[in-house]
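With one protein chain removed, the remaining protein chains of the complex are shown where they sit.
Which chain is which? They are A and B, in the order written, and residues in each are numbered from 1.
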């Protein structure tokens, strides 16, 4: 439930997290960024579908193959078009209530059917229309103001994701947590503790420690170019110390196999990219990469978009990978391994529900890459989505 | 859900709608007006029944044929009498908790059964009791303060409603929208767009355009006497231009029959009356008139009272109309035709939920009669019902 106040987060709390104030304020996500919100296959020709992104109700439609996106709210009375979508021409949508009619391409009000010659059709009024791009089987929407100055999609996805030979299979689900708990859980180097009994480890012939002992060396790098993807890259190598043994008050209470002979050493890097994308490379096999997006729906829910990519250039290779995905990774990787991630985010949602945990949290050395991403996001976001942005 | 704050509507919003500030503030309705809240048949002799009006919990009872209404809340501990109504004498109701006993007629505390000689029975204490009138098979309650100075019921219903020869059949249901969306949808001259496929049009041999093109002439008049009903009357005639053809970007996309030869031309006037009553005359046949009330229950619900009246003076005429109502109008008019009105109000409730739409709305020329009623209501109401009125 969205608050009605102009502030979603208590300013007294924001004042105490100066290092990443924007990030803590961005309960509804960042504005002026690209987000994947549907599969391409879910937007069919001439069949409007709804979605919610950063607290805004959206309506999408495919016209002659191209996808368009407008706000799902008539100017006149604030009702949703989607209550009874009427498209009397291919290029427009008409509000069911009084016949206010808008163009899909730019949101412009073109006619009011119930009052043919009304002066309200003045060529200036319209609903918001958002830029749309399709890539890798996903529909990306640019949630923002800058129609004439939209950054390329490539700036808002991880490097490599859009590569021509990156063949991607995607799926999504709604998770009952704020999007930032998706980001922080995914990029967390010690949360692997929750995966220690995953069947994927055995199935994938992998090695997975309980976590990592703090090392003296910083294990991550920051990618911060003026143009292009912005993110933090954690590299697994000599500067992290895996823990294969769990101890409590000096007593060994847990051990996991530490023999890495002949095992798949995955991943070598995990990286987090603005606004909300994770890249685990390679994963879950030496020839595949997992890209994930934690897309803000509203303040308490995110769309968890999971994709698995591999190098494939021919239809045969694509079919072969599709079979491998369906027979193996769909269950072992995306379902069984990531299952605990989902309820960990839901548990964190409860912990951070009143925002006090942002100042009470007891972070430790292993959380430094997360903190680095918070700082980067607070500095490089293109705007915080605020309640006033949703209304106007 | 009622807010606990003293202000139901953000004062910053009220300041921007100066022309009809009271109307926007009146989320719980207007105070010191008459409202129909139950059918007469629903209040049986000696059987207390509950109702909610303008956010207040009420309890009604019929005693020797006369209906009485008090607030459903004991002074002592704030509990509801209706949890376990106890009437040890015909004229009183006793709270189940400690035996605080009140008179139905004036709300006066007469006794405390559990403590016979308590000084709290001092002849001055009591719960609120509201004036009640029955007319046309409806129970009207005066939600207000002015026991000694109550305006006549005739001032708060449309002209003609109380006429001796107006034979009325009524029904009601709860609608999940603020009462003002009932008022504005009912009095809206272009919302008929949503009715264009109604079976009633065919059944009633009617003609109904898609809407009305703006005309140069004002099509409504204001009734604003010192005593008597206060309202806005929209007359259909040469000064409104019906639209039988719907166009989008120059293309004709919809047509409805425009041949009016031999058709029933209904209605000739639609009028809206303080505090919340619509009169459609004639409708749905040349010999019937529809009167409707959109009665505030609380801030998000209203009681939709539908009545159909006709001229009938003998029992035979009344029986004949009752048959006609049951066989024809109950379904075609009140159910099938008005069905879309109900979900249009629910859709508007969503649009106006945080009250911002009152300043963001994109009204057009055809909404001028609605605006006229807003101004009139803001000027002629006898008080705004506020959270403090409910509590004290």
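To be clear about the criterion, a contact is a pair of C-beta atoms (placed from the backbone, for glycine too) under 8 Å apart; a residue touches a chain by one contact, two chains touch by 3 or more.
Bear in mind the structure is a predicted one, so any value in this text is a computation, not a measurement.
Visitor: Can you tell me which of A:64, A:122 or A:249 touches the chain that was removed from the display?
Guide: Result: among the candidates, A:249 touches the missing chain.
Visitor: From the list B:16, B:76 or B:328, which touches the chain that is not on show?
Guide: Checking the options B:16, B:76 or B:328, the one contacting the hidden chain is B:76.
Visitor: Taking the entire complex into account, which one of B:47, B:88, B:199 or B:379 touches the absent chain?
Guide: Once the missing chain is taken into account, the touching residue is B:88.
Visitor: Sort through A:106, A:165 or A:350 and give me the one touching the missing partner chain.
Guide: A:350
Visitor: Can you list, in ascending order, the chain A residues touching the missing chain?
Guide: Residues 188, 190-194, 210-214, 243, 245-249, 251, 253-254, 343-344, 347-348, 350-352, 354, 356-357, 360-366 of chain A touch the chain absent from view.
Visitor: Could you please point out the chain B residues that touch the chain left off the display?
Guide: For chain B, the residues touching the absent chain are 4, 73-80, 83, 88-89, 91-92, 94, 96-101, 110-120, 125, 391-392.
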